[in-house]
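Quick one: structure below, then a few questions.
The complex appears here without one of its protein chains, the remainder shown in place.
Here is chain A:
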Amino acid sequence: MSSAHTGARPPARRLPLHWLGVLPFAAFVFLFLILPTMKIVVGAFQTPEGSFTFDNVIGLFTPSILSAYWISIKISIASALLGCLIGFAIASAVVFGGLPKWIRGPLLTFSGVASNFAGVPLAFAFLATLGPVGILTVFLRSNFGLDLRLLGFNLLSFWGLTVTYLFFQIPLMILIITPALDGLKREWREAAEILGATGLQYWRMVAFPILLPSLLGTLALLFANAFGAVATAIALTGSSLSIVPILLFAQIRGDVLGNPHLGYALAFGMIVVTGIANAIYIWLRARSERWLK
């Protein structure tokens, strides 16, 4: 529209010049994000000779691979649900619970740190706390006679991973949901109270339906977050727990499945699962933003 250009060149030359500006970015993203992903997706439907096949994807439906997906999905759902629930409780306690105002700033800062404190060091922190000689394990055993191991708790298991993942899931929930809680207008609550609603009725019939899309959306994001976590799981369990990221890691390192193209299919399955979770997130997010403006 505007004639910000220096020379008096004919406008026909503008268009290609404009597009040239994003070319380095487009080339980089294409070469190092799109193309590698495409390679995996295409590889999942190819035989080693290069012809089209469904065999790799069908090959995923063996008991051991299915159970790896199932454990992964269970851990992701459990840590996403609990993360949402606990994060919501903490965030709403700080926003509505009448706690001192100064708690809010440090809580959000800490959430920023903790949501980035994932991977190998997080596994070490939990080993030092809930591992066989961890501080909490020893404390409960020597002071209360409670043996976590005898109670069936093992850090290298479904619940162990879930409890560990919560360390980055809860803060992420707090970071995302606090602005949404701030968006609940005071007037809505007052209007509900004037019309005779109890606190519970206000939450059930006004606040909750408004928050629902962003709650469900965050749930999807937390799910994808846990599903793709590799480093924490490997540092925590070695390879003793067969979940999809660990299986894929071992497959890339040494072809443990005995078929390179089954590895493509395994990775393709991960993209499909996180892709579905994020599609739900984006869709619900767009819905929730209509309300919170």
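Going forward, contacts are C-beta pairs under 8 Å (C-beta built on N, C-alpha and C of every residue); 3 or more make two chains touch, one makes a residue touch a chain; residues count from 1.
Definition applied: contacts and distances are computed from a predicted model.
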One chain is missing here; what is its name in UniProt, given the choices "ABC transporter permease", "Potassium-transporting ATPase potassium-binding subunit", "Two-component system, AgrA family, sensor histidine kinase AgrC" or "Spore germination protein KA"?
"ABC transporter permease"
Looking beyond the chains shown, say which of A:32, A:54, A:159 or A:283 touches the absent one.
A:32
Option touching the unshown chain, where A:224, A:241, A:257 or A:284 are the choices:
A:224
Determine and list the chain A residues touching the chain excluded from the picture.
2, 4, 6, 18-19, 21-22, 24-25, 28-29, 32-33, 35-40, 43, 86, 89-90, 92-94, 96-99, 103, 109-110, 112-114, 116-117, 119-130, 134-136, 166-167, 170, 224, 227-228, 230-231, 234-235, 238, 245, 248-249, 252-253, 263, 267, 270-271, 274-275, 278
